[in-house]
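Missing here: one protein chain of the complex. Every other protein chain is in place.
Labels run A, B and C following the written order; every chain starts at residue 1.
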Amino acid sequence: MNLKYSTEQQLLADSAHRFLTTNYDFSVRQKIVAGDIHASEKSWIRFAELGWLGLPFTEADGGFEGSETDLSIVLNALGAALVVEPYIPTVVLGARAVMLAGTESQRQVLAHVAAGDIKMCFAHNESKSNGDLSVVETKATQKDKGWEIEGTKTIVLGGGEADYIVVSARVSGEINSKNGIGLFLVPKNIKGLEIKSYYLTDGSQAATLSFRDVSVEKDCLLGATEKTFDVIEEIFDRAASALCSYIVGGLRKLIAETHGYVSTRVQFGRPLIKFQVIEHRLAEMLVAYEEARAIANFSTVSLSSSRQLRMRAVSAAKVKVGDSAKFIAHQAVQLHGGMGVTEELSVATYLKAVTVFNLLYGTPDQHRRRYERLMTNGAFATHDSLAYSIDQ
Amino acid sequence: MNLKYSTEQQLLADSAHRFLTTNYDFSVRQKIVAGDIHASEKSWIRFAELGWLGLPFTEADGGFEGSETDLSIVLNALGAALVVEPYIPTVVLGARAVMLAGTESQRQVLAHVAAGDIKMCFAHNESKSNGDLSVVETKATQKDKGWEIEGTKTIVLGGGEADYIVVSARVSGEINSKNGIGLFLVPKNIKGLEIKSYYLTDGSQAATLSFRDVSVEKDCLLGATEKTFDVIEEIFDRAASALCSYIVGGLRKLIAETHGYVSTRVQFGRPLIKFQVIEHRLAEMLVAYEEARAIANFSTVSLSSSRQLRMRAVSAAKVKVGDSAKFIAHQAVQLHGGMGVTEELSVATYLKAVTVFNLLYGTPDQHRRRYERLMTNGAFATHDSLAYSIDQ
Amino acid sequence: MNIELSPSELEFRDNVRSFLATSLPEELRNAAIVNISALFEYDISHAWHEILYAHGLAAPSWPEEYGGKGWTAIQEYIWRIETWRASAPVISQLGMRLVAPILLQFGTEDQKREFLPRLLSGEHYWCQGFSEPGAGSDLASLKCAAVLEEDCYVVNGTKLWQTHAHYSNWMILLVRTKDTGKPQDGITCLIVSMESAGIAVQPIKTIAGDHEVNQVFLDDVRVPVSQRIGQDGDGWMIAKHLLAVERASPGNATARLRAQLTILVENIHKNKAARDDPFIIQRLANHSIDTDVVEMLELETLQNDPHQDDGGVVASTIKLRASIVEQAIHETAVMVLGDEALEWESKRPLHAAGRSLDELKDLAVIPRYLNSRVRTIFGGSTEVQLGIIAKWLSHHQGQARL
Partner (left out) sequence: MNIELSPSELEFRDNVRSFLATSLPEELRNAAIVNISALFEYDISHAWHEILYAHGLAAPSWPEEYGGKGWTAIQEYIWRIETWRASAPVISQLGMRLVAPILLQFGTEDQKREFLPRLLSGEHYWCQGFSEPGAGSDLASLKCAAVLEEDCYVVNGTKLWQTHAHYSNWMILLVRTKDTGKPQDGITCLIVSMESAGIAVQPIKTIAGDHEVNQVFLDDVRVPVSQRIGQDGDGWMIAKHLLAVERASPGNATARLRAQLTILVENIHKNKAARDDPFIIQRLANHSIDTDVVEMLELETLQNDPHQDDGGVVASTIKLRASIVEQAIHETAVMVLGDEALEWESKRPLHAAGRSLDELKDLAVIPRYLNSRVRTIFGGSTEVQLGIIAKWLSHHQGQARL
């Protein structure tokens, strides 16, 4: 057991936060959200230079073999700055699908990702999904030379910016069968693919992807279809865990911003923080943050563990981080008073990011129910220590 | 519409509270709970003299024709003093069954209740009930001269002190059929009736009543069995509403006690109430009290209205009063610090009374679900004013 | 006690209902349904104002001599419930419910004659210049200064959070005319034309992308003494009076909440997963019960003697609870729609975004949730309300109302 950062990890954290504080402050983010593509591209290149884009890849794939903890450290820093570029869609989702299921030749795309040349996304969700990962209505039909894909994917994070798309499609079976799902690696400019791009609440970007008679080569299929559902499930968990690490970074920033505001803003002759009610509210925010931070770390360390521990940890994290984040963001806005609801200060944007967080990759309610199922099915026992996980 | 007390009602409230403050303070209550039967009997006689025991009965039945509001005022005062005598089992439950379903000759018992000679109870709950009012396993079989009753009633409030028992028993139909239930008026000393008396958390008294081949006269049956379920349902609602009025009286007292304590108790050189966190906590308690008070009044005025409004109002009240009561009692204990959990001060006893309140005549969860059913079945529309109730 | 309306009150309600059914244009109704900001957008509220004015209903609670109908508190209550129920916009409350009572109470005959009719007709549209950067809850610390030069006050300073200042032609303004003594004593109330030289209105974009509030800069703005309300130094008293008037808005909280609940119920009905979700239904039931409580508290106030001020404790309780309940309703609305709620439409006003009504309803959900956060901040934050309530309780030696 080891739940502390190593010296190298501490350095990684410091440098990542320092870089983004200097190069990606709130005004830069506002410019990017307002459409400054140049600033966004510049940031992306810097992320590549810093080694963030290839962090989890093997050296052979052009990466740095970073651990889950390393990745969570970078995500935390990205969340502190509310970076809008599609880091998670690219590195945690799209590239991970290739890492998990790709052949050597398919994995060649990873070096381009690491270099910052290629962005990716993961197109799995459909309008009928409603939280059920096995629902895939999009069809992939085998044609002489390859496959033909037909169907529509919704709320694809980074879908409008991705150069390569990993899309799930049904090769066989019922609409919600866990078997018979294929993952396909498809370039964005392929014939028949229509991308309707839009913005989410927090200014990040998503898209609806409509595949109309899209023909792809045979070697676009990632891995064996019998294992695809497991891959999708793992990517779902990695996405949820990554979002937790990201937003926890934001929460820490939000507490610092709020503390700064109430320390300087004077009312009835004294700084707001001198009012005990405000002081204790901040303490409650810190408690909520500590809870979120601790359980997000649980989800991080679980990612390389058994499937059941991973699911338990990720769901616990998504529930608790979600609740904590909502509490902290609401209180941050409240303690900022009127200024908290203007677009001048960043606090409103953090609330928007929290709102998005709670709706993506499983709502707190959906994750709570998954946790309940694991609990009542005996996947874990409430009387065992989390540290016993290895031999369960 | 009129939601204020009349001058007479204000006087009734003042005199009831004054009487109990003088004659039934916490030390008297403690003596009674410790077994001082004499003090208890003395109080009961005074209740009779004050006209409280016959308050809702008609003049012909020896009563005072008090309104629902009048009754709620007395209940509020009884709750402020946490009176343990079986006022609700006698006046609101047992006697109400006779009022609703009794013949003229059966109603003669009411004059004795009003005079303080007779206590009553309402034995309906069984171990299989689980909140479903239609569950009656106790059987009543017709014998030549009357009925034979066989079965067990649980958690009968005031069951150990009652002279007359109104007991429900199945005359026909399935165990959970709304039809075929009879109510029987039975004296306590009848052959075959075993009464196992015990105390509840708050020191009030309840019993398990076992009927073994109990033979009763034909004229012990109250009213027609087709209407009995409606009577039971109404008594259930009246009980829940009465408990709300009672506990709201207790909550008001609890806030006053807590305010008094934090105003005098000094910590770090100043009275606790000078700490803003304590001050605001008290304000939150008052807000919760105001909510409880207002919705309890809604349930009171609903009792003489339509069945659907009554059910909606009573369930809303039981939910909201329950939540408010728990919050207020928990905070009252918390603000009293260590003293709050001793038996020396009354505050711990109020928490016990609140605990009992939340488990009797429907838990907040059960009432919330009944409210949900009414809402989703269209028994009321959320966009209508409560004041529109009359023509729904 | 009893809760039912009298037959004549029920008849009044039915008349209001038929008026609304015949007089509220569908396009206004559809725009009002997807209104996301705290107030109704000017374009729809003004259009509705003109219709009401044509029917003599622009200010029914005013005395009849000034063009009102002299309605009772219960009638006003019914009107509010019914207009929200019909998804009608609510016309600007600032002029009708705040400026008008102040003019009636403190204004000169000339001021009444000049301003009341134009307020009624909608020709004048008002904003409120009270808060400043650094003086929100703590109004007594305001700094915007006015110096009397002959027959004019010369005003210099900055005001913050002026709702709809960019649509207004008049502003009711609190200024500091004395720097010595108790801060409360040096405040004076003026009315200022927004066309005066030296006034600049700077938009503030709020969390959901709306331009609803502003910062107003006053640079040597000359205001004739004839536009002072009351005497020099009366400003604090007038602000207090206004606060008391603001409190007595029978039905305001309940009607708003019931309207939000209705939208929520509709969204739940459309969505099978939500309909079958016991946790969503539980939340809905809680919101409905909470609304019942707020309504009981409001109904009780209808019988209150308006001259018997309780220090605002009941109004504070209602404000505090209604704000929190409304926020919770919008949180549920987000949950019901789920990730479908995430698409952001930035066009404002939203109803003019050129989307279908069904799309607009979905697109309104998150902006409304975000905007609802101001409920516990503006109009006296929850913390301020708790302070008022705590003070009342101590003043009454811990004895709550029976």
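Operating definition for what follows: a contact is a pair of C-beta atoms (placed from the backbone, for glycine too) under 8 Å apart; a residue touches a chain by one contact, two chains touch by 3 or more.
Keep in mind it's a predicted model, so treat the numbers as computed, not measured.
Undergrad: What is the set of chain B residues that contact the non-displayed chain in the whole complex?
TA: 125, 130, 155, 198-201, 203, 206, 266-268, 277-278, 330, 333-334, 337-338, 340-344, 348, 351-352, 355-356, 359-360, 363, 365
Undergrad: Residue-wise, where is chain C in contact with the chain that is not depicted?
TA: Touch with the absent chain occurs at residues 278-279, 282.
Undergrad: Would you write out the residues of chain A that touch the absent chain, in ascending order?
TA: Interface residues of chain A facing the absent chain: 1-5, 13, 68-69, 76, 252, 255-260, 263, 273, 279-280, 282-284, 286-287, 289-291, 293-295, 297-298, 300-302, 304-305, 313, 316, 319-320, 368, 371-372, 375-376, 382-391.
We take it that only the chains that are shown with their structure count from here on.
Undergrad: Need the CA-centroid distance for the pair chain B / chain C, whole Å please.
TA: 42
Undergrad: Provide the C-alpha centroid distance between chain A and chain B, rounded to the nearest whole angstrom.
TA: 53
Undergrad: Two or more other chains in contact with one residue: find those residues in chain C.
TA: Within chain C, the residues that touch at least two other chains are 383, 386.
Undergrad: Of all residues in chain B, which are in touch with two or more distinct other chains?
TA: Residues 280 of chain B each touch two or more of the other chains.
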